[in-house]
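The complex appears here without one of its protein chains, the remainder shown in place.
Presenting chain A:
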Amino acid sequence: MGKVLMKGNEAIGEAAIRAGCLNYFAYPITPQSEVAEYLSRRMPEVGGMFLQGESEVAVAYMLFGASACGERVFTTSSSPGISLMSEGISYVAGAQCPVVFVNIIRGGPGLGGILPSQGDYFQATKGGGHGDYRLLVMAPASVQETVEMVMMAFPLAEKYRNPVMILGDGLIGQMMEPVEFPDHLRTEPTNKDDWATNGMDTRKDNKQNLVKSLYLDPTQLNDHNLLLKAKYERMKQEDVRYEPYNTDTDYKVLIISYGTMSRVCRTAIDNLKAEGLEVGMIRPQTLFPFPEKAIHDAAIKESCKAVISIEMSMGQMVEDVERCVQGKRPVEWYGKCGGDVPTPEEIMDVVRNWKLET
């Protein structure tokens, strides 16, 4: 199959199908309703199902139930919808169900607005729901990368028996770019007989599976949490993803930026290079696990005078950047979150100001 021109939201739907996910439960919300629109058309063509829940709360538990039965399942929503799902996400994480969540972020808090934002960084990476859980969070910067990450999300969710979240801002959902889809994957989860309540027919032994998040015994609950923690540590070892940009130069400033914001930063970096000022960038592709070592190592390069976290939020990721840099370089934040994406010119000014001060 050649390239097609797709909106991010449509590409998310198609990528899920090609990853072998034929169950999509969702409730519409701007700016991601096109996923539901696309899949309401496409799912019947491939023998799959789109079921619109009566609310996001209901959707979260539909996902929980279907996943517990060993079905590959996913949803998409936008910020307030993810807030509603957050209780269910905690249950899904607690019960170790491999569900894929997509959040196409809009401006917040509250009803906020419908334009692009990255204001749900904390919610995604630090847990929107209760208890000690983590999501594996991936943040695409293009429609093509969105396709790749959605397709990667299902096997990763199954590898860890943990929910995975794709975190995109409104632009990821709404912009159109040429994309190419890899061949149909459709791999069945290999480990579901070990844990899913998928019936006894295919069971080799008589072991009955129970999917739950309730552990009244304190020792058992502690052990359960230790098991979850071990998974999150393993993610940090095995599934950190990031992309360096212009870091083979003697850059004066290091930008940390993700999602579509990083593409504005790229344009700014290219323009500044033409002016003779080198700026490097680390773009986290996974927000949890966060590329801690890569950011630390890039920050302490001798030429680097400052690190700036540029985000469409009021300073969320910058807290993780500060943690990585460990006070070895000044860490600054720049961002906007009303929906007006910072322009390359704004970013260039921010960086130039740093050069003047150092």
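Throughout what follows, contacts are C-beta pairs under 8 Å (C-beta built on N, C-alpha and C of every residue); 3 or more make two chains touch, one makes a residue touch a chain; residues count from 1.
One rule holds for everything that comes next: contacts and distances are computed from a predicted model.
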Hidden chain of the complex, named as in its UniProt record, picked from "P-loop containing", "Integral membrane protein", "Methylcobamide--CoM methyltransferase" or "Glutathione import ATP-binding protein GsiA": "P-loop containing"
Hidden-chain contact residue, picked from the options A:P98, A:G170 or A:P289: A:G170
Touching the absent chain when the full complex is considered, from A:K7, A:R134 or A:R161: A:K7
Missing-partner contacts on chain A, residue numbers: 3-7, 10, 14, 30-31, 34, 37-38, 41, 113-115, 170-171, 174-178, 260, 263-264, 266-267, 339, 341-344
